[in-house]
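Up next, chain A:
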Amino acid sequence: MIEHYVDSASTFSGDIDNVILVILASVGFWFILAEVVFFWLILKFRAKPGVKAQYISGEKPHEKKWVTIPHYATLVFDVAIIIMAIKVWHDVKINLPEPDSTVRVIAQQWAWTFVHPGPDNKLDTPDDIQMVDELHVQENKTYHFELTSRDVLHSFSVPVFRLKQDAIPGRIIKGWFKATQTGQYDIQCTEICGIGHGIMPARIIIENEAQHRVWNTTNAPKLAEVAPTTPPTSAGGMP
Partner candidate 1 sequence: MPTGRLAVWWLIASEIVIFGGVLGSYIMHRLGHPEWANQSVHTNTWAGAFNTFVLLTSSLSAVLAHNAASRGDGKRAAKLLWATIGGGAVFLVVKSFEWTNEIQHGYTITSNTFWSFYYTAAGLHGLHVIAGMIVMMFVAADAAKNKELQRVENAGLYWHFVDLVWIFLFPLLYIAK
Partner candidate 2 sequence: MSDNAHAPAAPGAEPSNAHGHAAHDDKFYIRIWGILLVLLVVSVIGPELGIRVVTLITAFGIAIVKAYLVLKNFMHIGVEKKYVAYLLITMVALMVLMVGGVGPDVLRHDGHRWSNVAAKKTVEEGLKAGGGHDAHGGEHKAGEKPAEPAPAH
């Protein structure tokens, strides 16, 4: 359902959409059922002259079942939803697949700094590419991100990936994503971070391998040592 509104561009975004759909279906069913019963009762039991209301304590077993049966049904639905939700949660937030590349994401008031590993695919080397408010990634490659903040709380949110993670000063939080299609999308900060919270947009640019290589070589700091012949991405990156 969400994919009709927002592109689904990561390996797990479809799973999250599915969880949302399943929850929508199950709670939608209960919601509609409850509302229908509710309005039907209101219509059916409107006051009529001379008709006295029934005296029902609701304490007898055959009366109580009208509450206990929905009670257990709710429990069953809850368990189903929990299982699905936790499975997706494990995929997105707990399991950490082997990365093809790692980027560093640094939030501050009110900008994002993205440190790309550059042509040698290693962070903390001279050819790292630092960009403000622009994250370049290659499609079909597993990325790790190392998220931190310089001042207050921020939140790194990429709606098309269905990915969101708060950045906390003093902590490094790791996560992963793998883009499945190219394009340019918003990166949001979803945790209030001061007066510039609303002007902290960034863009994620998902490129195919060729575009990404070109971008890597043109933007890498011009250092004599950088060997342009090295393939910018490891071959194993392609599944």
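The criterion applied here is as follows: a residue touches a chain if its C-beta (ideal position, glycine included) is under 8 Å from a C-beta of that chain, and two chains touch if they have at least 3 such contacts; residues count from 1.
Per the selection procedure, all candidates are chains of the complex that A comes from, given by their letters.
Fair warning: this is a prediction, and the values are worked out from it, not measured in the lab.
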Direct contact with chain A in this complex, candidates 1 or 2: 2
Chain A - residues contacting candidate 2, complex: 93-94, 96, 148, 169-175
